[in-house]
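Working notes for the structure below.
All protein chains but one are shown in place.
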Amino acid sequence: MSTAIISNDKMETFEKYESVVRSYSRGWPTVFEKAKGYKIWDVDGKEFIDFFAGAGALNYGHNDDVMQEKLIEYIRNDGILHSLDMGTTPRKMFLEAFQETILTPRNLRYQIMFPGPTGTNSVESALKIARKVTGRDTVISFTNAFHGMTIGSLSVTGNSFKRHGAGVPLHHSVFMPFDEYAEDQDSLVYLERFLEDNGSGVALPAAIILETVQGEGGINAARMEWLRKIETLCKRWDILLIVDDVQAGCGRTGTFFSFEPAGINPDIVCLSKSIGGIGLPMAITLIKPEYDKWGPGEHNGTFRGNNLAFIGATEALRYWETDDFSNEIKASAAFIRRQVDSIIDRFPELKGEARGRGLMQGIAVNVEGLANEICAESFNRGLIIETSGPNDEVVKFLPPLIIDQVGLEKGFEILNQSIKHVLSN
Amino acid sequence: MSTAIISNDKMETFEKYESVVRSYSRGWPTVFEKAKGYKIWDVDGKEFIDFFAGAGALNYGHNDDVMQEKLIEYIRNDGILHSLDMGTTPRKMFLEAFQETILTPRNLRYQIMFPGPTGTNSVESALKIARKVTGRDTVISFTNAFHGMTIGSLSVTGNSFKRHGAGVPLHHSVFMPFDEYAEDQDSLVYLERFLEDNGSGVALPAAIILETVQGEGGINAARMEWLRKIETLCKRWDILLIVDDVQAGCGRTGTFFSFEPAGINPDIVCLSKSIGGIGLPMAITLIKPEYDKWGPGEHNGTFRGNNLAFIGATEALRYWETDDFSNEIKASAAFIRRQVDSIIDRFPELKGEARGRGLMQGIAVNVEGLANEICAESFNRGLIIETSGPNDEVVKFLPPLIIDQVGLEKGFEILNQSIKHVLSN
Amino acid sequence: MSTAIISNDKMETFEKYESVVRSYSRGWPTVFEKAKGYKIWDVDGKEFIDFFAGAGALNYGHNDDVMQEKLIEYIRNDGILHSLDMGTTPRKMFLEAFQETILTPRNLRYQIMFPGPTGTNSVESALKIARKVTGRDTVISFTNAFHGMTIGSLSVTGNSFKRHGAGVPLHHSVFMPFDEYAEDQDSLVYLERFLEDNGSGVALPAAIILETVQGEGGINAARMEWLRKIETLCKRWDILLIVDDVQAGCGRTGTFFSFEPAGINPDIVCLSKSIGGIGLPMAITLIKPEYDKWGPGEHNGTFRGNNLAFIGATEALRYWETDDFSNEIKASAAFIRRQVDSIIDRFPELKGEARGRGLMQGIAVNVEGLANEICAESFNRGLIIETSGPNDEVVKFLPPLIIDQVGLEKGFEILNQSIKHVLSN
Partner (left out) sequence: MSTAIISNDKMETFEKYESVVRSYSRGWPTVFEKAKGYKIWDVDGKEFIDFFAGAGALNYGHNDDVMQEKLIEYIRNDGILHSLDMGTTPRKMFLEAFQETILTPRNLRYQIMFPGPTGTNSVESALKIARKVTGRDTVISFTNAFHGMTIGSLSVTGNSFKRHGAGVPLHHSVFMPFDEYAEDQDSLVYLERFLEDNGSGVALPAAIILETVQGEGGINAARMEWLRKIETLCKRWDILLIVDDVQAGCGRTGTFFSFEPAGINPDIVCLSKSIGGIGLPMAITLIKPEYDKWGPGEHNGTFRGNNLAFIGATEALRYWETDDFSNEIKASAAFIRRQVDSIIDRFPELKGEARGRGLMQGIAVNVEGLANEICAESFNRGLIIETSGPNDEVVKFLPPLIIDQVGLEKGFEILNQSIKHVLSN
């Protein structure tokens, strides 16, 4: 996200009272008020097409009608809102729906853990249980991985700016090259050598953690073959495989779990962001029964029982009862890929490179600063998009999965105009 | 919390699908459905008095009428629900209300950071910024401290069961004895010696982090004089003072911040749990302007913009516009203290010891296992209370602050009967 | 040691070619040439009384006649000098002599490890094996401990200047107050509370490591009763007790091991400095048979087989065949204590405090900078003494154990004159 400081009267409260850590309100200097589907409006009534979707937390769009009704009804009936990990009706309904709609049809066997309502809580819990059951401390992570901002998750996150923010050295993690990291090199050859060689300096790890598509790291999509090889390696060496599907899961790439096309079966899966359906804080950690070796309360947290989120989550699972939603996402993804290719062709000055898959795509712009300028101009013209990558060099497209053809066309029209404008200055 | 496994049909879904890490649903084996004020009902319509208040997240009780109305209205109007750290109307209103109602009247100057929606996020952000601005890595924490379950927060948490769950050694923290930790010893004498002695092995720390009343650690209330001495030490050695007011703050001890009676002015304050008013996930970190040295986005998180929580939070601040609420809490606190003293007198078999202050009190029961039995029996009779302390030895009273005399009396009646019952078996 | 830069022509080579890390050659700016017993001569023929004894490495004085002869004979016969941990005749003779002369008469059962030829090697090996056999990582150490300068030993060393030199945070150690660390506080009360309390934040340690008399830390002698209590604690909690007897051992306090008067039986003992007899590099680690669980070569080092040192070491053991040597040391120690008391009386300006026991005594001078001035003046007048303590505040007396009455008197005469001179300026 660009962090250029653009200021105006509307933003005074935020500038005056908030910490300087705030970032999105710098790049998009307005006050947002309403949102529906793939559209957002600010206090002046200006309309924006949303190609950002709450950084992947709004896959089902803003304010789904049915979810809204269910929330309102629950509140009206004095439904219990906050319940830690006590039994409640919405929690029960979510557990059952997730089992029936998601796990059973996919032949997946996982215990469901509520680790606290954010992605980093899920990752921290995954790392803990992997270390506990294996009795090992090292976790292998990949270049440009992003797994969260608390110290455990940050240890397996690649970004140096964010790592430096820890204020302490980060340990117990080893970084290996992600798929296609360096030209003409096979990233798995080294990983394998390090594991098999007693003298490599890298201890047998508790787990390998990965995103199938790295979102913050620059929309880098691993090949299915690479994922399968990683799984094979994990099995050979008795290493747990953790898929952090916080951003790429919940349908973002076209299937509920991003790893489905690879046919792999991770030992632990982290879900958050869109799991709550309507954008409310929620996360779950899926753990194979044989690794679910927690003591009661060994990991806990105050907001593990956000019942409004459970209601949104349960409702969202209806989207996955048939294949229709998945097929629609794939059609939208194909459209976006054509748009991306056309932009790269049309604007050779971008030195553009297509990235990603599903509704998690982007254009790497190999000219310093240009990606941020394009996002800023798009905002002015009514399109919300952000950058990612180690140098903010990728223009990232993450529309809500429910976006229609009209919305996609409108968005890319604004994008094309914005690029043209930026390049002409 | 007792984790004895009590099972029944009602709990089948949780037992079958959830991870074994679940804890509260073991001690209170039912499915809760509705809640209002200081009461909760389960699916069978059984009513419970709530002396637990969401582990301190429900200071204003369940389902406050006005908050409910505001939430429903916002949802109905398609108000933006999820917004990261973008500007939104509810965020703006909260920032302004917090400044006017809380900070300005208390002459406190803090920048407000939204670190993610949980207490541990707030603590992690506090530790990071303290380390960044001082350039030091050690943080001093106290015996029986509880600051959260992600690796950074867990490093400054005392509980060995929870620390062991990390699966890795926890570093950069030094534990010092909390106030009145060991008989006839002045805990600050050692702290001071360690700081002033170049040969002590303890480096000058970035920060000292403390709870003024340790909740999970056993309802240990520090004396005001001790808090003032800690502040003096911090100033002398240029150490940042972090008060983790996640559980003891938001009025729990009678004043908005728990440290107000001590007259101290911490450099960083962590708030979560009840800050969202109605039990929705939210947290803030208050940082003195001179220490607010973050880079934009140096700490971030997907759920920093939970607008429903901002609405609850803003409404909750109305309680603090006059001194009335504070006075009511103090009256309730005095009532509870009398009840506690009377129980200790009446049941010498408990070897009971009064703990805590405000509406954060407890009875340390110095007979192994007894505290858990009392809580279990209370649940059967319709009172929700839990234990705390390193050996679950403290029966803890954390009713909603809005509880009335009737509720308190009812609760203690059940408690007295439960103790009598347990002791007679 | 004072590090004031005093320069002269004689020192040019050192100043020009050596690293600035050099320290003793700054405080004693001359080139030493010969040494015998308790005397040293520099290139100008100036004679010095040695109250320093190679920082405790020359307990048997310089150039013992018999040792010299044995070394020369061995070299003349082409005896193997360097042998790692291969079997050699001098190694065999040392092992047998140490068993017979030291271990058997004291009813001590230890396996002897050659960990490399320095004290820090011995400490590193002790920490490793303690962690291996217990499966725990934390080691408890004490304020003002000094155990060496490699990262493992430095982690349990208190001095902040030396710790800071590591360039990395030092982990897996917890510092507790040494005996009589803070006025009116019982240092063991806290240690015990930390161990017994599940919420203390201090994990059950692999070991407790201590010096019975802290040399570098300021000549702090623990009381025998305190040592016995530590041993009791260790037994109760199944913690290994490591005595670092590198400086206080080999007779320095009057008995071969410094802990003999306490009647304790440590699990691991580190010896170096004077173990080689004539000042050649050597160290051993004594490990109770039940804890000697190394894999072959799991700890190693190139200079574990310094045969000249083994010859000196074996010869030195003859001093311990009867009690005579021990008795002589005690007589000298009593003389020194009287001298110390008399100095403290005679020069109240020193605000002096007597420290230590055996031939490891000192005067804490509670006036900033004064101890260093006294040592510098003593050097000018022909007495080699150095300071120790976190602020170089203790004038330290470590004469060779073989010093006679004449030598002691001569040394204290110079010291008295030097103090008088310094105080009169």
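Order as written gives the chain letters A, B and C; numbering starts at 1 within each chain.
As a working rule, contacts are C-beta pairs under 8 Å (C-beta built on N, C-alpha and C of every residue); 3 or more make two chains touch, one makes a residue touch a chain.
Note that the coordinates shown come from a computational prediction; the quantities given were computed from them, not determined experimentally.
Touching the chain that is not shown, out of C:49, C:145, C:287 or C:371: C:287 (per the contact rule at the top). Set against the missing chain, the residues C:242, C:278, C:317 or C:394 yield one that touches it, C:278.
Across the interface with the omitted chain, chain A contributes residues 137-138, 141-145, 156-161, 163-164, 169, 171-175, 177, 181-186, 189-190, 193-194, 197-203, 217-218, 389-391.
Contacts to the hidden chain, counted on chain C, fall at residues 1, 3, 10-11, 13-14, 17-26, 28-36, 40, 43, 54-58, 62-63, 68, 71-72, 75-89, 91-92, 95-96, 98-99, 111-114, 116-121, 124-125, 127-132, 137, 148-153, 155, 161-162, 165-169, 171-172, 206, 246, 272-273, 278-281, 285, 287, 292-303, 306, 308.
Of the residues in chain B, those that touch the hidden partner chain are 168-169.
Keep in mind that, in the parts below, only the chains that are shown with their structure count from here on.
The chain with its CA mean position farthest from that of chain B is C.
Look at where the CA atoms of chain A average out and do the same for chain B: the two points lie 30 Å apart. Centre-to-centre spacing of chain A and chain C amounts to 58 Å, using the average Cα coordinate of each chain.
Shared interface positions of chain A, i.e. residues touching 2 or more other chains, are given as 168-169.
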